[in-house]
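One chain of protein is taken out of this complex; the other chains stay put.
Our next item is subunit A:
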Amino acid sequence: MDTPPKAIAGVSTFLDDRLGAGSFLKRNLRKMFPDHWSFLLGEIALYSFVILLLTGTFLTFWFKPTMGEVVYNGAYEPLKGVMMSEAYASALHISFDVRGGLLIRQIHHWAALLFVAGMVVHMLRVFFTGAYRKPRELNWLIGILLLSLALFEGLTGYSLPDDLLSGAGLRITQGVILSIPLIGTYIQFFLFGGEYPGEDIISRFFTLHILLIPGILLALITAHMILMWVQKHTQMPGKGRTEKNVVGAPFYPAFMAKAGAYFLFTFGVLALLGTFAQINPIWLFGPYTPADISAGSQPDWYMGFLEGSLRLMPAWEINLFGTSGGTVPLSVLIPALVPLGLIMTGLALYPFLEQWVTGDRREHHVADRPRNNPHRTSIGISAMTFYGVLWLLGANDEISANFHIGLYETTMFGRVAVFLGPAIAYFVTYRICLGLQRKDAEIVSHGVESGVIKRMPNGEYIEVHTPPADDILAHMRGKKEIPVIESAADREGIPPKGARSLIGRLRAKMSKAYGTDRVPLEEEHGEEHVAVGAGERKEVH
């Protein structure tokens, strides 16, 4: 093909005459995208979002977000003649009377679970490889906002079908809102349009779920993509990869095609789950009434850690003004706000805290391997353990029933584990990171075992080591020194300005602990082994 086909050339000329798109394409058609499996995790979330928009739009064509009571008269026999809200009746209608309705509803629910899961694993990848560092702090913050909004989006969507299970979630939400000091009662009355459950909450959540929150999500996702595009993707350390370049495949045609295929894979897997893995069978739960609940009520996975923290909390409550008010139900307030607040605030502040501790103001485009920043990795695993214990204990009734463990024992275990677990995780992770670094250092300085035993002239037997492959060596050599701020006292014993105050001394100490390289990569000193190995290998071949 020497010239583009007429149809394409014509349209391109038309557009370029009017938009000047040519110069944009000139710069971007061959934009490089580095390759690594972990770079695909965020894409799962992106494509799930697209699928959520598509399937969600389909669902709105039939869903009726009103709480007016109707008598059910649809295809599902067991509920015929039962009084229920129109929202629940229309959700049943979608499931049983619309062709493909059940499929799309189940894909929508699975896509929601995958959306949040994709965001979380993507975030963990960015955290553990330090890809949030300058200049990407803003995109990191946008990501945190996206994750928080996604939780609200999930919460509002979960409440819409108005079945018994979704109502239980709504009731807990209401109880949590009531617990907010001073204004909780007012917020509850404003949100629900009066007393719980009222007749407004479904239509209000519907507007939030299909318009306000997705609108903001869409805007933020667009910003997230534009920033990623402008700042160019980070790359893993490797051969020929520096802070000043991007090595990878061009957007056109390779990355474009791969991304398209990946979207289809995500959609295909969600369709598979939506078809064969039943999710949220609302018809089994029946219509919502605040008088009933089913045992084993579980929220969607991303709300599990909040559920767990509510379950673990001891029964603390204080009345600030005795009999005349000022009730602060700590047993609700602490578990509902503290873990979420700790995790989200911690995530948002981490890039800036790290910069403060290391004094590192440079741009970083080559990602860290998690082992090479052991304290960061340990902090991350520690936070994951904290989250994980809460998440696991959100299902303690299921654990108790399936493994025949006493229910209260699981709670007591959780109360201890939520503090002890992160500490143990920190220590263990730190040791593992150093161990892995030692392994790397050994490979870099001594090479890898070749499996060839050689007898030396003096009768000694040695195993010949060969140098590792170029790309592996380059990957290992990608280890970067973590800066440590200047804190040593000068000759007269006076520490530098910043390290004199209490906070300054603390900062200096933290910096030293955070940045000190305990297992530096040494240059090859096992010369004779490597040299012999290299010669030997030729003979073997």
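Quick notes on this structure:
Note that in this section contacts are C-beta pairs under 8 Å (C-beta built on N, C-alpha and C of every residue); 3 or more make two chains touch, one makes a residue touch a chain; residues count from 1.
In the analysis below, contacts and distances are computed from a predicted model.
Candidate names were "Cytochrome bc1 complex Rieske iron-sulfur subunit", "Branched-chain amino acid ABC transporter permease", "Cell division ATP-binding protein FtsE" or "Phosphoenolpyruvate-protein phosphotransferase", and the UniProt protein name of the unshown chain is "Cytochrome bc1 complex Rieske iron-sulfur subunit".
Which of A:V121, A:L208 or A:V247 touches the hidden chain is settled by the complete complex: it is A:V247. Annotation: of A:G42, A:G154 or A:G184, A:G184 touches the absent chain (contact as defined above). Among the residues A:G10, A:G215 or A:G268, only A:G268 touches the chain that is left out of the figure. Of the listed positions A:N319, A:T345 or A:T516, the one in contact with the omitted chain in the full complex is A:N319.
Listed residues A:Y76, A:F152 or A:W301: the one in touch with the omitted chain is A:Y76.
What subunit A contributes to its contact with the hidden chain is residues 1-2, 30-32, 69, 75-77, 83, 95-103, 135, 168, 171-172, 174-176, 178-186, 188-198, 200, 231-232, 240, 243-250, 253-254, 257-258, 260-262, 264-265, 267-269, 271-272, 274-276, 288-297, 307, 310-317, 319, 321-329, 331-332, 335, 363, 365, 396-397, 407-408, 411.
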